[in-house]
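Note that this complex is displayed minus one protein chain, with the remaining chains in position.
To keep things simple, chains are lettered A, B, C, D and E as they appear, and every chain counts its residues starting from 1.
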Amino acid sequence: MTAVTDSGVEGCVADVLAIAAHRDDVEQTCGGTLLRMAARGLRTAILDLTQGEAGTRGSGDERAREAEDAAKLLGVGWRQALKLPDGAIENSLENRLEIVRVLRVVRPRVVILPYWQARHPDHAIVAALGYEACFLAGLGKAPGAAPAVRQTAPSARAMRLAAPAPAPAVAPAVRSAESSVRAEGERNSLELAPHRPFKIVYASLYADVRPSFIVDITPFIEQRHAALMAYRSQYANQAAGGGLFVPEEEIRERTFAEARHYGLLAGVRYGEPFVQKEVGLVDDLTLVPVQSI
Amino acid sequence: MTAVTDSGVEGCVADVLAIAAHRDDVEQTCGGTLLRMAARGLRTAILDLTQGEAGTRGSGDERAREAEDAAKLLGVGWRQALKLPDGAIENSLENRLEIVRVLRVVRPRVVILPYWQARHPDHAIVAALGYEACFLAGLGKAPGAAPAVRQTAPSARAMRLAAPAPAPAVAPAVRSAESSVRAEGERNSLELAPHRPFKIVYASLYADVRPSFIVDITPFIEQRHAALMAYRSQYANQAAGGGLFVPEEEIRERTFAEARHYGLLAGVRYGEPFVQKEVGLVDDLTLVPVQSI
Amino acid sequence: MTAVTDSGVEGCVADVLAIAAHRDDVEQTCGGTLLRMAARGLRTAILDLTQGEAGTRGSGDERAREAEDAAKLLGVGWRQALKLPDGAIENSLENRLEIVRVLRVVRPRVVILPYWQARHPDHAIVAALGYEACFLAGLGKAPGAAPAVRQTAPSARAMRLAAPAPAPAVAPAVRSAESSVRAEGERNSLELAPHRPFKIVYASLYADVRPSFIVDITPFIEQRHAALMAYRSQYANQAAGGGLFVPEEEIRERTFAEARHYGLLAGVRYGEPFVQKEVGLVDDLTLVPVQSI
Amino acid sequence: MTAVTDSGVEGCVADVLAIAAHRDDVEQTCGGTLLRMAARGLRTAILDLTQGEAGTRGSGDERAREAEDAAKLLGVGWRQALKLPDGAIENSLENRLEIVRVLRVVRPRVVILPYWQARHPDHAIVAALGYEACFLAGLGKAPGAAPAVRQTAPSARAMRLAAPAPAPAVAPAVRSAESSVRAEGERNSLELAPHRPFKIVYASLYADVRPSFIVDITPFIEQRHAALMAYRSQYANQAAGGGLFVPEEEIRERTFAEARHYGLLAGVRYGEPFVQKEVGLVDDLTLVPVQSI
Amino acid sequence: MTAVTDSGVEGCVADVLAIAAHRDDVEQTCGGTLLRMAARGLRTAILDLTQGEAGTRGSGDERAREAEDAAKLLGVGWRQALKLPDGAIENSLENRLEIVRVLRVVRPRVVILPYWQARHPDHAIVAALGYEACFLAGLGKAPGAAPAVRQTAPSARAMRLAAPAPAPAVAPAVRSAESSVRAEGERNSLELAPHRPFKIVYASLYADVRPSFIVDITPFIEQRHAALMAYRSQYANQAAGGGLFVPEEEIRERTFAEARHYGLLAGVRYGEPFVQKEVGLVDDLTLVPVQSI
Partner (left out) sequence: MTAVTDSGVEGCVADVLAIAAHRDDVEQTCGGTLLRMAARGLRTAILDLTQGEAGTRGSGDERAREAEDAAKLLGVGWRQALKLPDGAIENSLENRLEIVRVLRVVRPRVVILPYWQARHPDHAIVAALGYEACFLAGLGKAPGAAPAVRQTAPSARAMRLAAPAPAPAVAPAVRSAESSVRAEGERNSLELAPHRPFKIVYASLYADVRPSFIVDITPFIEQRHAALMAYRSQYANQAAGGGLFVPEEEIRERTFAEARHYGLLAGVRYGEPFVQKEVGLVDDLTLVPVQSI
C-alpha cells in the first residue's frame, strides 16, 4: 500500500473515507453510498473511532471480525478502528491528532462524518472532532507541534502517537492499512505530508433533519443489509439479551422503510441522506435532478 | 417555430424559461445563467409578465425595443411580455391561465421564477403565480374548464384568452414566438397538449436568503452587463429623473459586487444564486463541488 | 341527525372533521387517525372540497361512489364533497362561507387541515381557506353579511349558498349529512348558530416538515390501506394510463414506509404526522410520551 | 431510603429529578412544576451542581440551609449539591460520572435540565453535561471503566469517585440522600445498576425560545415564590450590595409576569415553559389542549 | 390641515401612522409606542381598516366614539376608519388603493403594521395589504391607472374612491382628517402626489415571535391602559355577554404582564415588541443598547 498511485494522487489510499464512532454505524448510515462509490470504481475506507466495548453483546474481538466481514461486503478496501473510549469520545487535540495521522495516510478527497445533532453523544462529538481533524490535517506547519512546543519536551502522549498499539489482524481480502500505517507510524504523524480533504459531508440518517442531498442506493440495498447483518453478535436472533434487541426481521423492515422515506424525497426507490454545509454549484439547470412538481 | 423539433421533444421551443415581473428583472437576476445555458447549446426563453408601464422613465415601446436588444445579447431565442398590471400583479386563475398558455407553447424543462420573498410585491407574487401555472399546465383535464363549467357558458374571460391582444412587434433576430403563439392562440390554450416543467428554481439575488446553489457566470459577466445596459431608457446617464437613478458606473460596481459575493460562496469568481425547494440527488460524492475547508 | 345529542353538544354531528382538497387526500394523510378516533368511540367526518374532476382516471360519479366506500371503511359517519374547482381552489370569501355552513352543521371540536406548504397548490390553499373558515364560523355577527351589506342587496352568490346543488346520493350506512344539511340549507348558513372548533391541526404527511406530534395508527394500517384501495378507478392495476400510475403494490410499499418513518420518530410502529401552531400543555411530566435516549 | 420501593421500581428515589447549575435555579425555572408533580403524588428531587461560591452575597453554608428550606417548600424529597466550580462548570467525563452516580441512586423517570442556550455559561454547559450523563448512566458496560482501562491503574480520580467529600448536613424533614448515597458511595458508582431516564426535558424560562409545552402552575405560583424567597441571603431586602440586587417586590413582579406570559401561550394563568427534542405522541385529537382560535 | 407644513415635508399630516384591522388593535399592540412618539414631539396617526361590526358587543357608533376618545388619550392627531368588512379583509387592489389614498394624505415616514402571522386572519392579511399599499403609494405612474386602462373607462369602483362615505364625526381635539381628506377626495387618489414611507415595522405583540426590537413604554403604560379602557363597550365590567369577556382587572394584569415580558427582553420595565425585515445599521458600537451579560 506504500505504492498506491492509481488515483493520480500518490499515496492516496482511498477516495472516500467514512469516519464513525462505532462499528456498524457506517453500515447503517452510509453503507449503501460506499457500495455505490465502489461500484463506480472509487476506493473507499472506514475509520471506526472506538472498539465498541460499551456494547451489551459480543466481545471486542468478535466485533473486529464482524467489521472485517462487513467491510468485505461493502467493497471497502481499508478499515481501521482507533481505541477512543466507547460512550465517552472527547474532542481533544490528542484525539484529533490520531485522526490526522489516518487522514494523512488515507488521503481521501471526501470524508463522511456523522451529523452534528444526535441522540448518542458520541455521534454528535465525532462530527466536530472529525471536522477539526480534517482542518488540522491540512496545516503545513506541524499542528501537533504547538502543544509540544509549549511542553518543551517530547511528551508521553507524543510518543504514543508514534507507536500506536497494534490493531487487530485483518484478512488480506480487506486491504488492511495496518502494515502501511505501522510503517508510516514509525515516523511521527507530523512528518507525513499534510492533506486536507476537499469535501466533508454529514450522514444524517439518525437525525430528524432535512438533508442537503440524497444518494440513490436502490441497487445496493440488499448488499447493505447483508453488511449490517454481518454483525451477528449484535443482530442475529438469539437468546441472550433478546429483550433489548429488535429481531433481525424488524431491523430489515425498519432500515428499508427509512431508506424508502429518503428515496421518496428524491424520487428514487431507496436513498441515504446527507447534509453539506456549503451551497451547491450547478453547471446546467437542465441537469438538476429531483422533479419539482 | 411551429416545427421546433430539435430538442427531441416535439414542439418544445426552449429548454429553460425565465419568468419575471418586469423587463430587466431577468437581466439582473439570472442573465448570466441564461448566457451559460445558451453557451452549452440549450435554448432559452423569457416571459415578462408586465409591460413596465409603472416605470418612471421610458415608454412601453422603448422598453419593448430594449427588451428585444437585451434578449439578443443574452442569446435568448424567445421573449414575450404579457400585459399584467405593473405594480399590481395578482395570483388569479385568469393570470395563471395566461401563463399556462405560454408554458404549453414553450414547453420548457426548467422554469426560473423570482424568489418568494421580495421588496417588490410583484416579485413575491410571481413566485406563487408562476408555480401554480406550472402545476396547472400539466393537468390533463382542462384546468381552465373548471370555472367555465361552473359558469355553464363560455365567459367573456374565456373568450379573451382565445384572442389575446397582439403583442408588440419583435425583430426577426429574436425568434419571436408571436406567430406561433398567435397561431396557437386561435385555439384555446386548453386545447394545447399539457406540459409540466420538470424543474422549477427560484432566482434569489434580490433576496437576503441562503441559496441552494450557485451558477458560475464568470465568463458571461460582461455580456450580462451589456444586456442590462441595453435598457438605455432606464440606466443610461441622462438628465431627466437623474436624481432617482443610480449612474451607470454604480450599476456596474453594484451588480459585479453581488455576483462576486455569490461567487465567493461557491468558490468561483462570479455567480448567480438560486433556491430550489427539493433536496438534491448526488451520483458521486467525489464530484460534489464547492470545497468544505 | 337533527337530534344528534349524544356528544353532549346538541346538534354536533362529529367530534373530528377532516377537510381536504380531493377525495382520497384524507385516506392518505389522516385515514389511520380517523380510524383510531372512531375506535375510541368518537364520531368522525370528512369534507372534500372538490369533485376531483381534474383527475386523469375515473368519472366524478365513480369517485363519489368510491369515496362513500372509503368512508365506510374508515368508520366515518359523515362525508360530503363541495364543488370547488379541482386544481384551482381559491381562498375567497365565497368559498370560506361554503365551509362555514358545513362547520356550523357538523360542529366539530377538532378540524384536520392539510399542511400549508405542499407541492399541490390546492393543498396549500386549503390550509389557509379552512383556517379562515373556522374563524368565520365562530363569529357571532353574521360574517357573510359584511359583503352583503356592501352590495346592499341579496346577491346571486348569497342565493346560491342558500340552495346548494344536491350532493350525490349516499348509502344509508354512511350517515349522510345531506338531509340535515339540505334542511338547514333552507336557511342561510348565517342563520345557523356560530361554532368555532376548539382545535385545528395540520396533516403534514405530504410535507417534508418536522411534525409537532404523531398519532399511532399501528392497529389501523391495513384498514387504512383498504380505504385507499377503495378508489379502484385511481389505484387498481389496469391498462389505461398505467404509465402514469404506480401499481397497487407500490402504493402499499410506499405508504407503509412513510407510516413506518413517522412511527419511528415517536417510537411506535406506524404513525401519521401532524403539525399544530400552538405550544403544548402538559399535566404530568412522567406521562409525556416518546423516549428521549 | 435504602428501601424506597413504593414507586414500583425498586430503589427508585424520585420520579422527577431537576438538575441545575446553582442553588435557586430550579426554584426559578421549574419550581412550580415540581410542586405540581408533588401534588400529583410523584416524588421529586433536585441536584444542584455547584455550591454557589461565586455568588456575591451569603456564604456556602447559608446557601445550603436556604436550599434545604426551599426544598421543603417545594415538597422535594431529595436534594443534593455537588462541588463543581461555580462559573466554570466543564462537560468533562469526570463531571459526567459524578452525575451518573446520582442518576443511578435516584433513578428518575424524568430529568429536567436547563435549556442549552443561556446567558450564564454554566446553564448552557449543564444541558450538555446532564444529557451525556443520562446517556452514560444507562450503559450496561462500565462507562467510566473506559478511561480506567486506558490508564491501566486506579487513578486518583477514580478513588475520589469512590469516596466523595461529605455533603453538608441536611435536616431530616428533607429526606436526605446523603446516607444512602454515602452508603452506595462505598461502592464505585460503576457498581450501581445502570439506569437511563425515559424522558429529558429542558426548562427554558431563561431562554428566549419557543417552548414545546407549558406546565400549568397556577395553583402553585405563591408557593413557588415562597421557595425562591427562602434564599434570604440573596433576595431579602438588605443593605449590603443592594445596588446590584433587585428588591424583593420586583422579583415577585418579574417572575409572575414571566409565568403569566407563558401561561397566556397555553391559555392558562401561570405557566412554566419546557423544550423537548422529541416529537409528541397523541392518543386522541379531541384531548389535545390549547385552543387554536 | 391643508397647510400642515411644520414637518418640513409639505402636506405631511403625521410622522408615524399605525394601520390595523380593528379599533382597539393599535391600543393593544403599539399604543405605548405612539404615546412615546408623541412625547418626543412627533405627530402620530391611526388608520383602522374596519368599523368593527363583527364584534359581539357595542354598535359601530359606540365604537367610533370610543376610538375617538382613545385617540385623544394616545395623543394621536389623526384617526380614520375605513369600511373593509370585519372578519373578511382581502388583499385586493381595491383595498390597497383605499390605503394608498390615506398614505398620500397622511404622508408618514414610518408605518406600523400588524405582524404577518396571527390567529385572527384579518391581522395577517393587513400585514400584506398594508405593505403593498405602501409600495403602490410611492409609484410615480398612477398605480390604480393600470386596471383603469384595462377597463378603458372610469369604473364604479373608481368613482367610489373619489367619494367615500362620510366618516363618523370626530371631536375637534382629535384633528380629524375628514375635511382635508374629503377635500382631497374630490380628486382621485391617483392625483395626489406619490409618497412612500421610509420605514415599515410590524407590531408583533399578538405573535409568538422573536422581536427585532423593543420600544420602552415604561412611562406610558398607565396612559396606554386608559386608552384601551376607553373602549367601554368592549371591556367595561357589565352583564351582557360577560361570559365571553375577560373582566377589566384581568385585561390590566394580562397586558401589563406581556409588556413586562418584552421589557425584560430589552432590560427595561415595560416594552412593546416590533419586527423589521431589514438589518440594522449602527453608528457607534458603544451606543448599542441592551446588555449582553
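Please note the rule applied: contacts are C-beta pairs under 8 Å (C-beta built on N, C-alpha and C of every residue); 3 or more make two chains touch, one makes a residue touch a chain.
The structure displayed is predicted, hence computed values, not measured ones.
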Which shown chains does the chain we cannot see touch? A, B, D, E
Touching the hidden chain, out of E:21, E:54 or E:110, is E:110
From the list E:201, E:229 or E:257, which touches the chain that is not on show? E:201
In the complete complex, the non-displayed chain touches which residues of chain E? 15-16, 33, 37, 40, 42, 109-110, 112, 131, 134-135, 138, 196-201, 210-216, 265-268, 271, 273-274, 276-286, 288-293
In the complete complex, which positions of chain D touch the hidden chain? 53-56, 83, 85-88, 90, 119-121, 208
Would you write out the residues of chain B that touch the absent chain, in ascending order? 119, 208, 210, 253-254, 256-258, 260-261, 264-265, 292-293
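The working rule: only the chains that are shown with their structure count from here on.
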Suppose you hop from chain C to any chain it touches, then on again the same way; how many hops at least until you reach chain D? 1
Per the C-alpha means, the centres of chain B and chain D lie apart by a whole-Å value of 58
Can you work out the whole-Å distance between the CA centroids of chain A and chain B? 44
Rounded to the nearest Å, the gap between Cα centres of chain C and chain E is 37
Going by the touch rule set out above, which residues of chain A reach two or more other chains? 119, 208, 210, 265, 292-293
